[in-house]
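What follows is chain A.
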Amino acid sequence: MENNAITAIGLTKKFGDFTAVNAITFEVKKGEIFGFLGANGAGKTTAIKMLIGLSRPTNGQATVAGFDVFKQTNRIKENIGYMSQKFSLYEDLTVKQNINFYGGIYGLSRKKIIEKTASIIENLNLRSYANKVVGDLPLGWKQRLSFAVASVHDPKIIFLDEPTGGVDPATRRQFWEMIYEASNNGITIFVTTHYMDEAEYCHRVSIMVDGKIEALGTPRELKERFKVNSMDDVFIQLARG
Partner candidate 1 sequence: MLRIFLAFVKKETFHILRDTRTLVILFGMPIALVLIFGYTVTNEFKDASISIIDQSKDNLSHEFVEHLTASGHFQLTNLPNNINSLDGEFKGGNVKMGIVIPPNFEKDFFKKTPVTIQLITDASEPNYATTLTSYASQMIFSFQKKYSKSAIPPYQIETEIRMMYNPKLIGAYNFIPGVAALILMLISAMMTSLTIAKEKETGTMDLLLVSPLPPMLIILGKIMPYVVLSFIDAVLVFAMGYYIFEVPIHGSLALLLSLSLLYLTVALALGVLISTKAATQQAAMMVSLFTLMLPTMLLSGFMFPIASMPWVLQYISKIVPANYFVQIQQAVMLKGAGWESISHPILILIIMVFVLFAAAWKNFKVIYK
Partner candidate 2 sequence: MNAIEIKNINKSFGDTQAVSDINFSVKKGELFGLIGPDGAGKSTLFKILTTLLIPDEGNATVSGFDTVKDYKRIRKIIGYMPGKFSLYQDLSVQENLNFFATIFGTTIEKNYHLIKDIYVQLEPFKNRRAGKLSGGMKQKLALCCALIHEPEVLFLDEPTTGVDAVSRAEFWEMLKRLKAHGITILVSTPYMDEASLCERIALIQEGKILQIDTPQNITNSYSKPLFEIKSHDFYQLLKDLREEPFTERVEPFGEYLHLTTNSDISSNSISEILEKKGHTQIEINQAIASIEDVFLDLM
């Protein structure tokens, strides 16, 4: 248990008669890059919402960063970062103001915020943009800044919901390097994507079909099990049933 960033046992969410997430059981190890795949409408978003404390599960149990998803959602929120496909940055605030704002809402001290702001601007090479509004940044930089902002409070786990949709191939790769680096530093990454080549970058992936996890393993294991050459084929075989 101690080595798991996330543990879910029989986690279920029902909306009326409709079971969006049907008793999913899985665990994510500390420092792992975990790919959470599934077709549109398979229940990924609902599952993520339960894990980040935005939606109360109907059944089952789960802990995230060691905290219970039923009772300790506030503790969970302190320990995770979240970045959705729509960047959670304020386009009309400057780079610095955005970092300050998010540092502030996570209750970082003034000193810590100043430190963080400096280190993020340094690491992302954003010096010349520090006082420009985020709306003027190129897409790739917005995205990396968004990731940095999601991790401003040094979370144990970062949830990324389709972080790379529509981004050019070079920027996509730069983004994944940030993910590797974070994972190297012991941060757990929980990521969803529609790019199957990105699924290959994950340590382990799960594939959801109609609310259930139908496959879980390293990309290599899955390809061997389905006797195919790419994650794309694994996905298509599973989702088509």
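Following the convention adopted for this analysis, contacts are C-beta pairs under 8 Å (C-beta built on N, C-alpha and C of every residue); 3 or more make two chains touch, one makes a residue touch a chain; residues count from 1.
Regarding selection, all candidates are chains of the complex that A comes from, given by their letters.
Predicted model only: the values in this text are computed from it and were never measured.
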Looking at 1 or 2, the one that touches chain A within this complex is 2
Along chain A, where are the residues that touch candidate 2 in the complex?
-> 38-42, 85, 138-139, 162, 165-171, 173, 176-177, 180-181, 183-184, 194-197, 200-201, 219-220, 230-232, 235-236, 239-240
